[in-house]
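Incomplete set of chains, arranged as in the complex.
The first chain written gets the first letter, and so on, giving A, B and C; residue counts start at 1 in each chain.
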């Protein structure tokens, strides 16, 4: 039985938290303390450092138009509500509309423990969470934007792993590709058009089913998404406990 | 939610205005001042420098035949009228038939603020603006020319991004390619002919719909295009306020 | 008549036990003895070294969630029961749920003698053993996980060799590819889509038949898998004789 690399790395091309990452984390925390002229690294420094490492550096210099800002708030609120309501999703850690790295907003989930394997249900949930942003934009803003491009790419990647490597589709427990391997270059030649077509269909099925699921959840929980988006516009970032409180108030359900 | 690079860079392969671009801009302005033996860089120097950086250097040595010049005026007038009349289009900045770089004429739009995301409607508008030149040539000159080649290339690129990366077609929120990535080289192998065919059809639909839209606008506003083309033949360049005045006079509508 | 390289190497890319491997084995045994401050390398040191070389180094630092641990136990129990009951399978050597290398659990078979050729029945058996893990997860845990990814890859590789190089399908005794050979690069061009499609179908047939077989065996021997999984959760590793005893008790049959 095999252990998998961190799912986040599948889409982002970086491995999970390595020793070097930890060293980096402590170093960043020390820098936050230093900038505040404190000799002691506090818990808050560590948390700020963790968020920077996980979500990218804040870029407060980026000026968003009001429309972009509102759109982003609903987009992240969509991710967050789907993540909060689906039972198999990793717990929410933080939602923010402060630009970080190349992202305009971030919805951060943190698993309760290291994951070594992923179940089909967990992966379907993750794809639904990724679709929550686009679904919210459509329902609240009545448009679709290029802001979902990374969500779309990651959702497609997960679906492809499910179908082509993890045997989680109707095509059954067969491998259909293995990247970065010269030996595989040969096998690729025997992937017929007929098979490629079935692979495409199964990948499509995974993503479209998750999208429909996300859309249903966002529609059914309009008030929760609305209140959360407003809270983001007011306060820019929401921590896990604030999110839970908002959901309880709104009577949300998956 | 992701922030996108400047749309202009998608077609032209150059990023938006970087720090180096700004340094370049200031430098060009200083050169304009220097050539005029002025010790102070005026606002006009800055504007001329900006136009040079954005649109390429003027090439007054290029001698156009009268036919090329008239054709170019109608082509740019077509772009300009579509851009001026579509509500989601970036505001017009300048229209000119003075050759610049490898362009014989330029219709320059400048967004009111930095764009971080693009809506589907905005992108459809941009493709329609790009089609306005060809449409005007057909309706006023009764021919089509190779002068639209860059418009065609950029329109196809935008349509491809909409369908393949931004989930803005009936194929839904799936990614169909990711350029310049070895990992992607593998995924390409599972893009079946059946899927490629549907992708081609959706790209075609985006461009053809925008073309029909542009043609309708140009037909419905024959007088506006005509008067603007004449103004270009008279004065070579039109600034934003002159364009607005012309449109108001002509009673144009989208 | 040709002798084949070790089947394990087909999936793992490493040849069988070479002279260097043997030197490594003895060295590892000496290290185990050294760590225990013993001047003499005992039989136990040799066995521990052999397991390390064959199955990877134990990684007791990896902390599995209880769910992962239970899932892994049923997964390995599935492999083990199928291997124990199929008459053509290599004898079981050891089953463990102590993480080793990138594996969370290992079911180790050791052939009674070096194998120089593989019969079709032996290969079909091996694919069924590989499918036993996924089958057990589905029947006992009621889910499927990414933990089967290496099983899936190895099963597909064996099926591909059977169909494309060893003439063991309805396509008959023809070769359909030969990796790592420039001469072959040409031949690939004459592998028509029609042939590639038939190759894909035959590979699929081998894996799906083996999967159905594995599922049937696991279903028919629910008690054996259950008791073996419980033993793994209690004791972490089971040696060959413990496994046999368990099977005899459970009255297992293929």
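FYI, a contact is a pair of C-beta atoms (placed from the backbone, for glycine too) under 8 Å apart; a residue touches a chain by one contact, two chains touch by 3 or more.
All values reported here derive from a predicted model rather than from experimental measurement.
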Next item on the list: Count every copy of the one sequence in the whole complex, not only the 3 placed here.
Entry: 6
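Methods note: only the chains that are shown with their structure count from here on.
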Check: What graph shape do the protein chains here make by touch: line, ring, star, complete or other?
Finding: line
Next item on the list: Measure off the straight-line distance from the CA centroid of subunit A to the CA centroid of subunit B, and report it in whole Å.
Entry: 34
Check: When the centre of a chain is set as the mean of its C-alpha atoms, what distance in Å lies between subunit B and subunit C?
Finding: 59
Check: If you look at subunit A, which of its residues touch at least two other chains?
Finding: 178, 191, 193
Item checked: Contact set on subunit C toward subunit A in their complex -> 13, 62-65, 68, 71-72, 75-76, 99, 102-105, 131, 133-134, 143-153, 155-157, 159-160, 164, 176-180, 184, 188, 191, 193, 196-197, 199-200, 203-204, 207-208, 211
Next item on the list: Provide the residue numbers of subunit A that touch subunit C in the complex, in ascending order.
Entry: 1-4, 113-121, 123, 161, 165-168, 172-175, 178, 182-183, 185-187, 189-195
